[in-house]
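One protein chain omitted, others in place.
First chain written, first letter: the chains are A and B, and each begins at residue 1.
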Amino acid sequence: MFAATESAYGKAMISLMRELWPICRSITGAGVRESLSIIQRHLPTMNVKEIPTGTSCSDWRVPKEWVIRDAYIINPQGEKIVDFKMCNLHVVGYSIAVDKTMDLESLQAHLYSLPEQPSAIPYVTSYYKENWGFCLSHELRESLAPGCYQVKIDSELVDGSLSYGELVIPGFTDEEVLLSTYICHPSMANNELSGPCLAVALAAWLSTQQLRYTYRILFLPETIGAICYISKHLKVLKSKVQVGYVLTCVGDERAWSLLPSRKGNTLSDKIARHILGYLAPDYKEYSFLERGSDERQYCSPGVDLPIASVMRSKYATYPEYHTSLDNFDLVTESGMQSSFNVYQHILQAMEYHCFPKTRILCEPKMSDRGLRSPISQVGSAMNSRNMMNLIAYSDGVTSLLDIANIVGVPIWELFSAAQLLETQQILNLQFGTPKIFSIDG
Amino acid sequence: MFAATESAYGKAMISLMRELWPICRSITGAGVRESLSIIQRHLPTMNVKEIPTGTSCSDWRVPKEWVIRDAYIINPQGEKIVDFKMCNLHVVGYSIAVDKTMDLESLQAHLYSLPEQPSAIPYVTSYYKENWGFCLSHELRESLAPGCYQVKIDSELVDGSLSYGELVIPGFTDEEVLLSTYICHPSMANNELSGPCLAVALAAWLSTQQLRYTYRILFLPETIGAICYISKHLKVLKSKVQVGYVLTCVGDERAWSLLPSRKGNTLSDKIARHILGYLAPDYKEYSFLERGSDERQYCSPGVDLPIASVMRSKYATYPEYHTSLDNFDLVTESGMQSSFNVYQHILQAMEYHCFPKTRILCEPKMSDRGLRSPISQVGSAMNSRNMMNLIAYSDGVTSLLDIANIVGVPIWELFSAAQLLETQQILNLQFGTPKIFSIDG
Partner (left out) sequence: MFAATESAYGKAMISLMRELWPICRSITGAGVRESLSIIQRHLPTMNVKEIPTGTSCSDWRVPKEWVIRDAYIINPQGEKIVDFKMCNLHVVGYSIAVDKTMDLESLQAHLYSLPEQPSAIPYVTSYYKENWGFCLSHELRESLAPGCYQVKIDSELVDGSLSYGELVIPGFTDEEVLLSTYICHPSMANNELSGPCLAVALAAWLSTQQLRYTYRILFLPETIGAICYISKHLKVLKSKVQVGYVLTCVGDERAWSLLPSRKGNTLSDKIARHILGYLAPDYKEYSFLERGSDERQYCSPGVDLPIASVMRSKYATYPEYHTSLDNFDLVTESGMQSSFNVYQHILQAMEYHCFPKTRILCEPKMSDRGLRSPISQVGSAMNSRNMMNLIAYSDGVTSLLDIANIVGVPIWELFSAAQLLETQQILNLQFGTPKIFSIDG
């Protein structure tokens, strides 16, 4: 079991995150495979897939695999001042091999630092153009004296493959909920170990539930992974996926954020707004123009999947983003646990998604069923008010979610009433998501 | 004649209300029949219909008839302290017979009072579960001393029928306007003698008019009556009714209220908003969630009639509601007269409902028809401005009501212009209400 109780998921996620932390991940390579194999320990039915170097995926091509063994800079005094083994952010991702001595001026062209965050090591990559470089704190860079520096990157670009994880948890129907997260970032916590660790926790929890929908959970390298996956599974995704979310930046405690889908009013967006409205009412809704993760691919024209993203502090909005400061000072057990809780409510809301239709012309006789006091006096109707409102809007084409929004109650409360009324043969709940509602809102 | 002039309808309604006041009405029984027969004196073409006890109507069944002859409580000192003959609210509606002596403690379980309105006698019923009880002021209840009380209710539940009145006033077309009111409340004024008395006045006035639409006016017991009527006339109602209103709580002078239909933008709603906007611009529009009368049935899924309700103080919002304080201190001649006036404008607006279509390409030559000054100078076009605006929007699919809202003038003013332009062969008015406009707004 991933965790003993639902309230222990936060602790379990942090523990997994600390295990994954030291591994040097990139969009391909041994680090990704090692990370996937740790995840597989918790999700034994997850498949790891490989797409060979050179495979065409839409406008892209799977790159060579990056092998990184070591990287360092030795200063004129012979001290190893930058060392990949101390922090894997120090080497620019996909750096090619280098082994030479050079003066400081020549070296500067290969150094990356952040003058405005002098203590932070930035995260830099050069996936698709051969290059090499080191990332270091601006403080350290400023202290470098002229002289001869020895630079060494022990790396290779080799024919290999792109690795990803795919887990399908079957439900009663083959209509699907898509959860997508990415496993290509080296040692950073919020962006991005929080996403895959939440995905593991949600998958573990879903595996214990009786599910109406089928859940497709993807652990991909960002961008190239999503593009490869979409281009190879477009038809099945378009025909099955009803709602979905990109899981990223879900570990801090500062803010709640919604990045809506391109169309802006899909079922995914509506569920997210409904749940955040109750559990985190001061959340910030961003524009799709501020997107930045794999919804860029899932929502692109012709793909048109209803994918949104519920986050804590959104990528590119918090100062630690894409630096060595994005660590366990920022991401906490409590932050992870509350993200788990919100996504649990979101997925549950999807499981509740139905189009209730009354079986009775006019109002049913509630008192005969014990659902209303037989004595009618001022205020006596209040107790059954939610139920009567639910029935009044149960026309078979208004979803339970929409009714919950009209009536102004959480969907989980209304669903309890709906189940009781179904038992009483007053409502047919009509589960399922006609495409017209799920995709075009 | 119901009243000599339109301005005398208020007085005539109050007079009728006082005549109906003492009768003990319930959802069935002699009180309903006596009330209907008094109404019939003013509306001789109204039919009184009976539906036998036990008849199934959708989820409901017509109950036994309630016969109530007497009811009282005698205190230990032998004084008749609660007496149905003094106020028919004293007995819980549909109380079964009882004749016994009991101590105060046992009696308390059968007493109803309002601690927060200590001088008011509440209105309580128990139609569908055999029970008995007395309603009394909380002041009186508090004064009761321990001892032996004699309680007597001389009543019966017998096989009989449910009575209602139905009046159809034919117009030029068989498209219909539905007015529905209820006749099941004992001695209370605003909720509810104001509704049926206004219905009588409107019916009397309509009978003197040349009508385009047919008017169906129903005097029903609330809930069970509407459900019976709908379940037996569903097809005709759905095919004919274009607009309609529940008449209730129309007698006080405190407020104006609109309870819109479920769909919220039917022709009924739009007409009500237009008229109230001119005649009572500070009216309050409630949500359909705050419904409480027979629109609950008319607007239910599968029935889907466009029924709204224009009220003065809405039921359940004023302190006298469902108590003995809902009397002629609250309901006034002036209150009734102004409700008559508003509904008269509403029905007139319906009679004006048309889809004007210009017969002339481009603007007509108004000056040739004497509709505009032949001298053109600054400001000379202002007099014909409403007419020109009416023509500019007369595309055959925008209703006169919608044009009136666009142009910002009352429909009655625009209708005069429309008639003149029809005479001048500039417009075809195109009366009639395509379903697409009347029901789905």
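Everything below uses one rule, namely that contacts are C-beta pairs under 8 Å (C-beta built on N, C-alpha and C of every residue); 3 or more make two chains touch, one makes a residue touch a chain.
No experiment lies behind these values; they were computed from the predicted model shown.
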Touch criterion as defined above, residue of A:49, A:296 or A:357 at the omitted chain: A:296
Residue touching the undisplayed chain, where the options are B:69, B:129, B:254 or B:365: B:365
Options B:52, B:118 or B:396, residue touching the unrepresented chain: B:396
Touch list for subunit B against the chain that is not drawn: 357-358, 360-365, 367-368, 374-378, 381, 388-389, 391-396, 406-408
For subunit A, the residues touching the chain missing from this view: 58-60, 92, 112, 114, 122-129, 131, 223, 226-227, 230-231, 234, 262, 288-289, 291-292, 296-297, 299-304, 316, 321-323
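What we mean here is this: only the chains that are shown with their structure count from here on.
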Whole-Å separation of chain centres (CA-atom averages), subunit A against subunit B: 55
